[in-house]
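One protein chain is absent from this view; the other protein chains keep their places.
Now for chain A:
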Amino acid sequence: MVERGAGRGSQPAAFDRIVFKNASEHHYMRVCVEFQEGGIRLNAAHFKQLVISALKELHGEVGAALPVDVLTYEEKTLSAILRVPSSGLVKLWSALTLLGSYQNRKCAFRVIQTSPFLLALSGNSRELLLD
């Protein structure tokens, strides 16, 4: 939606105003997975398979076809940043919440931050240490 300032007489247009109705077409989530038994290693492909299997269990083939992307993954802390289209945020979040086990090992997903903008995930005021 573009508005032009109405010029009176021979004055040229003074400004352009562009308004975007949608906040963002993707949502970003910082998540980490915790296993009941420690010392479990997962690489990025296994992590993505974990997310897709959670979606498949709760939301079936249609849910598993949701275009979820793992943007970054840290193997040491088992945490990642996921990107999902905004229409699929509820499906993904509910699937991650209800995932109980992976390959007969109990696990749980912790959602640390979520935002429609990736920049917001760069800082986390909860983990800020104030000396």
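Definition applied: a contact is a pair of C-beta atoms (placed from the backbone, for glycine too) under 8 Å apart; a residue touches a chain by one contact, two chains touch by 3 or more; residues count from 1.
Just so we're on the same page, contacts and distances are computed from a predicted model.
For the chain that does not appear here, its UniProt entry gives the protein name "Ribonuclease P/MRP protein subunit POP5", which is one of "Coatomer subunit beta", "Cell cycle checkpoint protein RAD1", "AP complex subunit sigma" or "Ribonuclease P/MRP protein subunit POP5". Although one chain is not displayed, chain A still touches it through residues 55-63, 94.
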